[in-house]
Structure formats: structure tokens, C-alpha cells
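A single protein chain has been omitted; all remaining protein chains appear in their positions.
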Amino acid sequence: MSAETAAKVNGWEPKIVAFCCNWCSYGGADSAGMGRFQQPPTARIIRVMCSGRIDPLHVFNAFLEGADAVLVTGCHIGDCHYVNGNDKTKIKYKFLESVVRELGIEKERLQLNWISASEGEKFANFIRDVTEQIKKLGPSPLKPEGVA
Amino acid sequence: MQKGEMLIGWSTKEDVRKRGGSGGLVTSVVAAALEKKLVDAVVVLRKINEFEAVPIITSDVNEVLNSAGSLHSVPSNFAKLIADRNLKIALPAKGCDVRAIIEQSKRNAINPDNTFIIGLNCGGSMHPVTTREMLDVLYKIKPEDVQGEEIEKGKLIFETKDGKEHAITIDELEEKGYGRRENCRYCMLKIPNNADLACGNWGVTGDLVGKATFVEINSEKGAKLLQNAIDAGYVQIQKPDEKGIATRAKIKGAMEGLGKKWKEKVFVPLDNRLEYFRKELEHCIDCGACKTVCPTCSCGDISKCTEFHSRADPYRMSMYHLVRFLHLADSCIGCGQCSDVCPADIQLARLYRRFANPVQEELKYEPGIDLRKPPYFEAKLEV
Partner (left out) sequence: MNVYSTICPGCNFGCGLYIRENGKLELDFRKSSPANAGKLCRFGMSLPRFYAPLRSTVDGKETTLDEAAKEAAKRISGGSAAFLSFGNTTCEELLAFQKLAESYLCTGANFDALPKDTHQTLSVGIPYSEVETAKHIVLFIDPYEQYPLILRRLLAAKKKGAKITSVWWKKLAVADETVNPADISKLQLTKDSLVIADFHPFSDVEQVKNVLSIAKNSEARITFLKPFANSTWAYIAAKDAKQKSLAQLVEDINKGTVKTLFCLESDPSELIPQDVLGKLTNIIVQAGQAGAITNKAHVVVAHEPLYKKKGTLINNEGRAQALGGGSTNGLDALGIVAGTKLEFNSLHESVKKSLGIAAVDEFSIPKYERPAYAALQAALKPVEAKTALVSVYNPFMWFNMIDDNDFVEMSLNTSRGLKLLKGGTIKIKSNGSTIEKKFRVAPVQENVLLSCKKFGIEKGTITPVEVSR
């Protein structure tokens, strides 16, 4: 049984790695919980001080270790706690996205979103949408052998 | 003498003229720069035989004068040689070498003010092992009997010691899998206007064919370099005729057209890209030669691609290659050194260009053409 068919039969749940910045999107995840917005338990949140800290290497590593999707989130442009950290994210993401797309990884598996600390619902919806999309796609082709 | 001027020149030294290609102008300019202390050292190819030469840094004028003679079958790599040395240096360079030097300058490994680059027109280079095989299989001549080689009117001509010339069109050679290295086929930089001088035999007309070099001055530094050679009495120049200038432009246009065609032929859209890349890389033995030789990489021994890669990782694709793909997306100049040195014969240049082509086209950024910083650091992007 291939990993994909197994996924369909066993009600497989994707593993999603979400990089959240300390000041906005992590707060967003927090308020999603406090506001009791329903979201699937698929996301593993990694808190970073600023989305600008997210190196493309971190994203590659998440994929290689078996993440089915990787989300890059941060403060809205102009709201960065460190003035222009997310501007840098944008430039880096541009390259990362281009490489990941060219590599042949589906575009749903790597997404960028700006989420403020008050947008709990947006965060929950985002995770829900991505989970749905990934469930349709099945496990990541980069998942190592033996990793669920 | 100023930027943009075009001239035809040759060496004043009889033996250099005889030995060197196209009037020995480049050799003389380099020698004059060294002699008149314009630079402290120069890079030349120490010729070993018709198919082999090794690049060296030297301050010996005799070594320079002895090095005369162009070789198409030596795909060498100069930028890495002079990087991090802080030398006042002059060197001849093919288009890809020039691009590599400019990229190293951006990374502060070469000081562009101290580097005099004499660009050489280049229609492509050949791998020496392929060349030998080609001589044996297609030309039916012994490699030892070859004494000279020239590209003319789309034909690759070998001259044997008995004075005979053997010619086959490059198209035919490449159809059969020989001829130029793959990246040279789709290279679009035939006249290196990014160097201080751009030299070559295209545009030399009349009696001077084969005896002089066409020079275009691309910068103040280039003008200084050429003037120095004239003042030292090493070089003579004259104005080119209109016909020559037109011919040069025509050849350039034709070569670029051919390059474009090859590019389309090599980079056909793929369906299952991830599988393709995995398949291409499955024989990788982690030797690291592609990074060591890469003329735009200036990270040194300790770098992201190596430090975050471990042979103990059971990953489906190596972290090393992923980081290289990313780093080269904006800086790959398409020199093909990586493919040349890969022990598993992986066509790495082709892989890197797959990532670099879309990024560089979209951002209208060509690495190694001018000193503009990569968009990675400078561009204001619209998301």
C-alpha cells in the first residue's frame, strides 16, 4: 500500500509546520485558542522572534524531516516589531518560493500569510484551509522513509 | 582612447605574433601591464600540450610571452584562483570568467579596481577528453598529430603536423554528442562587454585576418590598459573598417540566436520535476567538488550548504543540493564548471539553470554583467 492510499484509508492527518513570529502571528495563534475558533490539530507551531529570522534552510529542513506543509507567517507589512523584518522575509520568501515551486513541490505545501495578534479567526481558518488542501494532496513526496 | 572605442591591434613582437592566435595582442597587453608595473601579477595558461594547460599566477614576463596561443579545449576557471588574494592583477578571461570575477567582486573577494580584465570573445569551449575522443572517432586523426585548432564559419578545424586541415561543422559534432560543453551551447555572452577590454578575431577583415585582434574598450581601466601597451611599444593599433564592425555584430547575433535555440532545446518543461531532480542527483557521492569549483561561491570551507548537511541524514534530497539550488538561483552564471568536475557525471549546470532561469528572468537580473548587487540584497519586491 502506497503512502497515499494508506492516507485515504486510515484517515491520515497531515503534519504542518507553522513558523510564527513572536509579536503577531504567534499572538494570532494564541487568540485563535482563546476565542475558541475550531481548527484541526495538524499544525506544529515554531515560534521565532521575527519572520525575518526564518531562513530558507529552516523550511527545507522541515520538508526533509517529513513536514507535509510549511507555513511562513508574520506581522502585516508595516507592522513589524523590528521595523522591516518582514520586508526581508518577503524577499527571502520570493526566492524560496521560486525554488520550491521549480523543485516540483505543490504550491499548497508552502504558503506565506501575514496574521496580526488580533486575527485569531484568520489564523484558525488558515490552518483549516491548509489542512484541507494537504489532505487532498496526500503526504509530502519529500517525507523520509519510515516517517508517518 | 575612451570607453566604447573599437580598434584593431597586433603585437609588435615577431615571435608572439607567430605563436599566439590573432596577432598575439592579448599576450602583449598582459606582458606590457606587467612590464610597466601597471599590475603586480598576471594570470596565464601554462600550456602543456594542445589539449592541456594549467592556469598560474605569475610575475615573470617570459612566462607570459611563452604562454601565447589560444586553446578551446581548456575549460579553465580563473576567478577562484585570484579570489581572496588582494593582488593587483591583469588577466585574460572568457565571458564566464569575467562574470565570475564580477560576482566575486560583489562578494568582496576581489577588488575590481585592482583587477584588469581582458575579455576574450568565446563561442564555446570543449572538454579535453571529449575532444580526444572526437578526434579519434569523427576526425580519424591521432591527437598527438594535432598542432593547431581554429573555429571558423561554424566549423571546427584541426590542423595536423603534416599541414593538412580537417574541418567538420560544429552542428554536426554537437548532434553526435561531441563539440562544445553543453553550457557553452546555450551561453548568451559571446562578446564580453562586461570586461575592461573585449578582444577577439571577429571583425578583423582583409589582409589582417588571422594576424590581428579586434578590441572594444569597455571601461576607463580598459583604455588605460591598452594605452599602456601602446606606450610600452608592445602593441600597434589601427581603426577598423565599417565592414569589420558589421561582421562582428553579425557573428555575435548569429551566435546568440544559436544559443537561444539551444536553451529552448535543453530546458524543455518537465512534468514530474521532483522525480527528475531526485533521479539526477541519486548518484551524488557528496564530494563537494561542485561547490569548490563554483566561481560565484565565496563562502569558503565553512558554509551553509556543507555545515547543515550530514551524510548520516536519511533525507530524500540532500540539504547540500537544496541550499545550492537556492543560492545559485540568483547567482549562477552558467559556466558549467560544476558539470565538468562531477565524478558521477551529473549535469549540474543544467539543474542549477533550471532554478536560475525563471528567477533571473523574472527579476531581470543577470549575475556577472555589472556590479549591481543581487536582488536578494537590494531589490524592493512587490508581492
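Each chain carries a letter (A and B) given by its place in the written order, and its residues are counted from 1.
We adopt the following convention: a residue touches a chain if its C-beta (ideal position, glycine included) is under 8 Å from a C-beta of that chain, and two chains touch if they have at least 3 such contacts.
For clarity, every value in this text was computed on a predicted model and none was experimentally measured.
The omitted chain makes contact with just one of the residues B:23, B:124, B:143 or B:295: B:143.
Considering the full assembly, B:74 is the residue among B:8, B:74 or B:349 that touches the omitted chain.
When you scan B:15, B:231, B:264 or B:286 for touch with the missing chain, the hit is B:286. Residue-wise, the contact with the chain that is not shown comes from A:146, picked out of A:11, A:41 or A:146. For subunit A, the residues touching the absent chain in the complete assembly are 144-147.
Taking the complete complex into account, residues 46, 48-49, 51-52, 54-58, 73-75, 127-129, 132, 143, 282-283, 285-289, 292-293, 310-314, 340-345 of subunit B touch the chain not shown.
In this text, only the chains that are shown with their structure count from here on.
Taking each chain's centre as the average of its CA atoms, subunit A and subunit B sit 42 Å apart. Residue ranges of subunit B in contact with subunit A, taken from their complex: 270, 272-277, 304, 308, 313-317, 319, 322-323, 325-326, 329-330, 354-355, 358-359, 362, 375-376, 379, 381, 383.
Those residues of subunit A whose C-beta lies close enough to touch subunit B in the complex are 56-57, 60-61, 64, 90-92, 94-96, 98-99, 102-105, 112, 141-145.
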